[in-house]
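Each remark here refers to the structure printed beneath this line.
Taken from a larger complex, these chains appear in their original positions, while the remainder are omitted.
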Amino acid sequence: MDVARELRTGVAEAVFCEGKTRDQVVAIAQAIYKRTGGLLATRASRETFDAVAKVIPRARYNEAARLITAGGRKKSGRGRIAVVSAGTSDIPVAEEAAATCEFLGNRVERVYDVGVAGIHRLFGHLDVLKQASVVVVAAGMEGALASVVGGLVSVPVVGVPTSVGYGASFKGLASLLGMLNSCAPGVTVVNIDNGFGAGVAASLINRKT
Amino acid sequence: MDVARELRTGVAEAVFCEGKTRDQVVAIAQAIYKRTGGLLATRASRETFDAVAKVIPRARYNEAARLITAGGRKKSGRGRIAVVSAGTSDIPVAEEAAATCEFLGNRVERVYDVGVAGIHRLFGHLDVLKQASVVVVAAGMEGALASVVGGLVSVPVVGVPTSVGYGASFKGLASLLGMLNSCAPGVTVVNIDNGFGAGVAASLINRKT
Amino acid sequence: MDVARELRTGVAEAVFCEGKTRDQVVAIAQAIYKRTGGLLATRASRETFDAVAKVIPRARYNEAARLITAGGRKKSGRGRIAVVSAGTSDIPVAEEAAATCEFLGNRVERVYDVGVAGIHRLFGHLDVLKQASVVVVAAGMEGALASVVGGLVSVPVVGVPTSVGYGASFKGLASLLGMLNSCAPGVTVVNIDNGFGAGVAASLINRKT
């Protein structure tokens, strides 16, 4: 089995909790932790964390990201990863990305609540964006932030559309289409609300090779 | 018949050429011109214009907007209407809006080719935007320009998504959804490529009442 | 920070409650009220209001609109804003628009329950519509009311499709597409159920400039 490859990408330690019972998560978490010495459980409720913490006392809970971690990689990335979010409702997804990056050994700079309706807020953080080696942008509604950031930096931008919005946002579709059609080249996109995937991609981009 | 109302909104002089034969357009154009003393024919080819010009010698052709006009209203709006476009391919729609505004008696400021991928270009025109009494934004692809402009001005913004793009733009759907979900309040939207409708709406907003 | 611009458009006082906890809303509301002297909280339950009222005793609750307000602007618009709705189920959205307009300093005329299936009811209110300086139309199902009103008045019409309906209404999509394709020019559209956005747009249109 190709464990080495899985360890490098972070698959080996990850479990997606949504749609699983608390008992199932605990069992899987324990098996993962035993095999790899680490754990990254996404979309986890506090109740799930409490159950996991009984068997893995080192486990920590990131409430904003709804993420359980234990262990994690040594700091090792080439540079810093900036994680940017548009509105306060996008923070859970942004945090899932940020915490995943940290678990995988990267230093992260958070730039939250800088949606384009008040673009002066974004410009207040230009230095952070320009010094990052990769930028993750989490935005719902129309997702315009990914295009604006993509036009400001010359490093890879990973867009995470979020399901924040209502009506014609169609649960994130508007933001997804917006990011896919970004007029700024160099923007790539992951699935709606997929903070974990964005974090893994950003970590791979930031790896020393 | 409520001609007065139609004259005020611009319906009385307008004909949509797409899907009509040249002969049909000429006949309708002549009838409109006789009744109202004006003509605003949208989506017109040069061939159609040549045929119309034979019966209405005053007619003029705006090639970029694919628009035939004859006559038009006296200058009368409260302020200026700014028409903004993202890319060069959006210009036909932007011009349709601008020329409609002018036909209906408004002064228009054009601000073209200021897409968000190079946001410094937009900022070079902030004065024009801030002094307008209403702003029309024509943008395809992800349509982010409407949100950015909406966040910069405190006058009504009318967004016109264009069908510019390919793949997951789905012929303007991405831009349409983007503008509908704009995080900047005060942005309203018309149909994809509907420069005429945006021009009418902006003119109504700019009317002295 | 561009507070002036935000105050003019009503962004500064607004908080969208849906998807936030009661504690989060209370904290944000307090911060907004302290900074601006006003508050406009949309999609708020009575429970949320009770919690807000403890810290902002001036706060008032509009049950039909699910809206909390405190303070608000001085009366200042150029004319009256007519808010029209098709069915009784559209009233929450219509009220959200109307109350937003009032909060932002406009006089509002409500014309409710005038859907096109009984078009004589609408005609009984023609005077109100014709004297308004802008009309907001909230309608679900097929949204035909926006087109009919758009054909009757010569002022800007802002359509708000609502999610009222079932089956092939696809949660407001039918009404949204109907309004976007309105055969009456001068109709612009906001997101499904976005009474707040319609109110802001109508207020901007009605501003003295």
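Some observations on this one:
First chain written, first letter: the chains are A, B and C, and each begins at residue 1.
Following the convention adopted for this analysis, a contact is a pair of C-beta atoms (placed from the backbone, for glycine too) under 8 Å apart; a residue touches a chain by one contact, two chains touch by 3 or more.
Small disclaimer: the values here were computed from a predicted structure and weren't measured.
Within the whole complex of this structure, the shared sequence is present as 8 copies, and 3 of these are drawn in position.
Just so it is clear, only the chains that are shown with their structure count from here on.
Interface residue usage between subunit A and subunit C, two copies of one sequence, is largely distinct: under half of the residue numbers at the contact are used by both copies. Of all chains, the one whose CA centroid is most distant from that of subunit C is A. In this view the innermost chain, defined by its CA centroid being closest to the centroid of all protein CA atoms, is C. With centres taken as mean Cα positions, subunit B sits 41 Å from subunit A. Here the CA centre of subunit B is 26 Å from the CA centre of subunit C.
Annotation: 35 Å between the Cα-based centres of subunit A and subunit C.
Residue positions 152, 180-181, 185 of subunit B are each in touch with at least two other chains. Residue ranges of subunit A in contact with subunit C, taken from their complex: 88-89, 117-118, 120-121, 164, 166-169. Residue ranges on subunit C touching subunit B, taken from their complex, read 5, 8-11, 14, 78-79, 133, 152-156, 158, 176, 180-181, 184-191, 196-198, 200-201, 204-205, 207, 209.
Partner subunit B is touched in their complex by these residues of subunit A: 86-87, 115-119, 141-144, 147-148, 150-152, 165, 167-170, 173-175, 177-185.
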